[in-house]
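Attaching a single structure in structure tokens format; questions to follow.
A single protein chain has been omitted from the complex, and every remaining protein chain is retained in its original position.
All chains are identified by letter, namely A and B, in their written order; residue positions are counted from 1 within each chain.
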Amino acid sequence: MFAFLVRRLLQSIVVMLVVGLVAFSLFNFVGDPIHNMVGQEATTEQREELREQLGLNDPFPLQFARFVANAAQGEFGISYRMARPVDVVIAERLPATLELAFVSAFFALFLGVSAGVYAALNRYGWTSRLVMTISLIGVSLPTFLIGILLIWIFAVQLQWLPSFGRGDVVQVGAWRTGFLTESGLRALILPAITLGLFQLTLIMRLVRAEMLEVLRTDYIKFARARGLSNRAINFGHALKNTLVPVITITGLQLGSIIAFAIITETVFQWPGVGLLFIIAIQFVDIPVMAAYLMLIALFFVVINLIVDLLYYAVDPRLRVEAGSARAH
Amino acid sequence: MSVPGRNSPTSVARHPAERAGRPPSALARLRDSDLWYSFTRSPITVISALIVLLFFLGALFAPWIAPYNPFDPASLNLMDGFTPPMGEAFSGNSYLLGTDDQGRDVLSAILYGARISLFVGFCAVLFAMVLGISLGLLAGYKGGWIDSLIMRIADVQLSFPAILVALLIFGVARATLPRSFQEDMVIYVLIVAIGLSDWVQYARTVRGTTMVEKNKEYVQAARVIGVHPMLIMLRHVLPNVMGPVLVIATIGLALAIIAEATLSFLGVGVPPTTPSLGTLIRIGNDYLFSGEWWITLFPGLALILLALSVNLLGDWLRDALNPKLR
Partner (left out) sequence: MSSAVKTPLLQVRNLRVEFPTRRGVLTAVDDLSFDIHEGEVLGVVGESGAGKSMTGTAVIGLLEPPGRIAGGEVLLRGRRIDNLPYEELRRIRGKEIGMIFQDPLTSLNPLYTVGRQLVETIRTHSDLSEGRAKARAVELLAEVGIPAPERRVNQYPHQFSGGMRQRVVIALALCANPRLVIADEPTTALDVSIQAQIISLLKRLCSEHGAAVMLITHDMGVIAETADRVAVMYAGRLAEIGPVKDVVKHARHPYTHGLMGSIPIVGQDLDRLTQIDGSMPRLSEIPPGCPFHPRCPRVFEPCDQERPDPIPVENSEVACWLYDDKRSGGGGHG
């Protein structure tokens, strides 16, 4: 257990370092950081001085080490566009993205697993065929179009729900939440569906496929031969075995929700980090791009670790008990 | 395109002519193949194929069949702007799907837009395919640290959504390329960005097959007689992975079309001067609230129809060829 965790942690650190290298390269090789900071008027001497001061003349490994050390403290410099520290800007906008991602993930996971199980158990029924066909449309629908269609129907035509922004927010400590006001919750509905729909269809199709696979296995056949009830077989045996492979892929999918939020946030003008990133790309705001990249990598790594732990909790085959010897 | 039926691993059909000792013609073999059988048995697939074909022809012959040329400023009549579908325009021209803010015919814009979307999609898939197959062959054949390096990069890249990777590459290109260059280059930057974000699946599939094939005797034999083994591998691995690669490429085409539209919608793709479907949707999105829904919804529907049809074709291909895909 301990060795397993340590190995996973080491792998995570390697991933973070690789992504850090990409982010660092962005800083150093894309455009001229000095040019970006001081503008046209600065003299060559001033530039050289700043270069020395920022340590840009130091050897590459030293610069990278410094970058990593700073990044570990959340230090990514000053945004070129907004002239404010990147970590402050991101911290302001992160709650919006996290709340959106959390609600979508829950929505996608809950409905996705239920619909997937239903479609697998009733594979020859017409409702499950219908659900599968609709899900294929869901996979083919670009996220931004889903958003536009939802806005057109529910905001423009029916005028039930707001089409942009977060509604009223409440400051709770350092966290600005939209969960506590009615307009905040109403504003969350359309973006959350938009963001979650793709993951929902994906999870559903995955759960269905895995469950059908499990239902064909020998141990399910043997369970049937022992006369166990359908309930015990489907939900006791099949579902649990389905979840083992599903956990991994689903975990990764939910991790990418944060990144997919870029599109949803643009459509709904949702003031989160994704919208920040898009604007950063349009204005070539490198520090923000680099910081965002590292943030996504961090989410990915953390979710991966959680997935590993879950996996470990569900599947006894991974738990190698030191005490009991295997009898042969 | 070769006859797909030849590559079908599930093909067990024996043509009567074959039993009689005559080799059947390619057409007869196609008609008798499992692939053709499952194609004709699935009306949805046939309809999807027809829709995709229509889009191809429409995009290819857009200059000849589009009612108007949306890129010819001389033919634009600003007074015709915001004409609703089937509505009467100021100039007396009629527009089946209405016009946009500048009086451009939406139908014509869709035809020209699909041209760009399909072009970007195809080139991106081709780029990803060539890159993925080459890296997969290299990784599978060489093994060792080259293999580890390529597959690690693949793993890390897979953990980020393709759209983020494409956005990043696009951002880098924007920062490094001279500004004057960007307008002309943007389509190629898009192709590279989308292609680079989608090579991993090809590489994984090809690598797996390569690792199986490379230990077979004919490769050893080739080495003995001095033929470069990579050449032999190419000739023997490729036919083996044709099925899976075709499936990945078909689904990849749908993904690439969607990725292009998404990037253009996000404002980092094709510029409004030569709009793709995504750019059209972006332009129209501004007018959604003032009631001019047709400017964004028709290109949107066209995009959905195209992506869905290609996806359905890919789905059917996967089921029909049943390669071991995950």
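Throughout what follows, contacts are C-beta pairs under 8 Å (C-beta built on N, C-alpha and C of every residue); 3 or more make two chains touch, one makes a residue touch a chain.
This one's a predicted model, so the numbers in the text were calculated from it and none came from an experiment.
**Student:** Using the whole complex, pick out the displayed chains that touch the missing one.
**Tutor:** A
**Student:** With respect to the chain omitted from the figure, which of A:228, A:252, A:279 or A:310 is a touching residue?
**Tutor:** From the options A:228, A:252, A:279 or A:310, the contact with the absent chain belongs to A:228.
**Student:** Using the document's contact rule, name the residues of chain A that touch the chain not shown here.
**Tutor:** 124, 216-219, 221-230, 232, 236-237, 240-241, 244, 314-317, 324, 326-328
To be clear about the criterion, only the chains that are shown with their structure count from here on.
**Student:** Sort out for me which residues of chain B touch chain A in the complex.
**Tutor:** For this pair, the touching residues of chain B are 152, 156, 159-161, 163-164, 167-168, 170-172, 174-176, 254, 258, 261-262, 265-268, 281, 285, 288-289, 291, 293, 296-297, 300, 303-304, 307-308, 311-312, 315.
**Student:** In the complex of these two chains, what residues of chain A are touching chain B?
**Tutor:** Where chain A meets chain B, its residues are 15, 18-19, 26, 30-31, 136-137, 139-145, 148-149, 151-152, 156, 163, 252, 255-256, 259-260, 262-263, 266, 277-278, 280-282, 284, 286, 289, 293, 296-297, 300, 304.
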